[in-house]
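Here the complex is missing one protein chain, while the rest keep their positions.
Now for chain A:
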Amino acid sequence: MKVKMLSRNPDNYVRETKLDLQRVPRNYDPALHPFEPREYVRALNATKLERVFAKPFLASLDGHRDGVNCLAKHPKSLATVLSGACDGEVRIWNLTKRKCIRTIQAHEGFVRGICTRFCGTSFFTVGDDKTVKQWKMDGPSYGEDEEPLHTILGKTVYTGIDHHWKEAIFATCGQQVDIWDEQRTNPICSMTWGFDSISSVKFNPIETFLLGSCASDRNIVLYDMRQATPLKKVILDMRTNTIGWNPMEAFIFTAANEDYNLYTFDMRALDTPIMVHMDHVSAVLDVDYSPTGKEFVSASFDKSIRIFPVDKSRSREVYHTKRMQHVICVKWTSDSKYIMCGSDEMNIRLWKANASEKLGVLTSREKAATDYNQRLKEKFQHHPHIKRISRHRHLPKSIYSQIQEQRIMKEARRRKELNRIKHSKPGSVRIVSEKKKHIVAVVK
């Protein structure tokens, strides 16, 4: 009698070498494995975990004796940050130690602007005392006094400063936009358009001869340094506080406006902003792009900072703490991992750019897991439960009630607009899109 036995071919399950991966027999038939529900549950869990681990606040750097008015990044060192306060004090911080490493009494009155030289050897400050000062980045050596390298005495107050990205040129703004050679005491070029004071000037990081400025008379003016002429001016509903250039897209910049919104423009077509970013409930005071050019962070008078994707009109994240007052300046670090903000109550705060990200070195398995979770969240982002969980943020009462209030106002306005259209002759009432609504004029 023949006895049949179960037999397997070892070739099917034995590895050829030790280094080969273990072969796991698996049936890939989708009918046997309904993927959808399982992945959905995974996505749901991933979203929940993300919210559980969202602890963005890292540190608070205190030491200033007045509100922090301006911040600057070091171009070569990630750990170094410079800050200027309203009492004319400039401090240099070490982020890894979370300590102040140097203090300079730079100006009398406010430090209005601070910027570092592209090489990181020195930095410039402008203050209310009508001076531009250049300082060495390293502290004074043994036996030396803390003195600026150069001091330029101006006739008017300078309200902002920015350094060229490649050359020894910097630009200041006040009554006009001045372009300075570092070696000279007079500006090599001055540009004006209109007579109101200019609050901020920024060099384009890619096409470095371009500048953008914003003035108190509600306009944003673009300049060409090489042709020594302004290019175009756009007038908005309300005053723009500052602008930020996209470091990856030469012609894109974002303007932080007093009307609670941010406007992203293509500088070639200023009549319509590409995107209106609205979530703040008070004036937006500062904006800074992530070095990847995909997102930017904005600081607002409503005591919060928000992170917006460039192509989305709503913010993806809002950071606030109980003690943080009006946020005046904000910076995104050059490794795109952290955000710093300086606020009224004399502190500089360090946040994670990605609230739930694990810091430090990840193992390959951890990395794969995070990537997978991220992808799952993206895939199922439209599902109601997941959307609700991922969007949920706790907000301070003031902001929350403000949002409610503004929602009501907006709804009322919309209703009125609809009624007006309904009750007037068709075609007589022009429908203006949200993007165009805030642009008053474009001046050539």
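For the reader, a short list of remarks on this structure follows.
One rule holds in what follows: a contact is a pair of C-beta atoms (placed from the backbone, for glycine too) under 8 Å apart; a residue touches a chain by one contact, two chains touch by 3 or more; residues count from 1.
In this section, contacts and distances are computed from a predicted model.
Entry comment: the absent subunit's protein name, as recorded by UniProt, is "UTP14A small subunit processome component", drawn from "V-type proton ATPase subunit a", "Methyltransferase-like protein 5", "Cell cycle checkpoint protein RAD1" or "UTP14A small subunit processome component".
One of A:103, A:134, A:208 or A:406 touches the chain omitted from the figure, and that residue is A:208.
Residues 5, 7, 9, 21, 28, 30, 33, 35-36, 38-40, 42, 75-76, 78, 141-143, 164-169, 179, 181, 188-190, 192, 195, 205-210, 222, 224-232, 247-252, 267-268, 291-294, 334-337, 361, 368, 371-372, 374-376, 379-380, 382-385, 444 are the ones on chain A that touch the missing chain.
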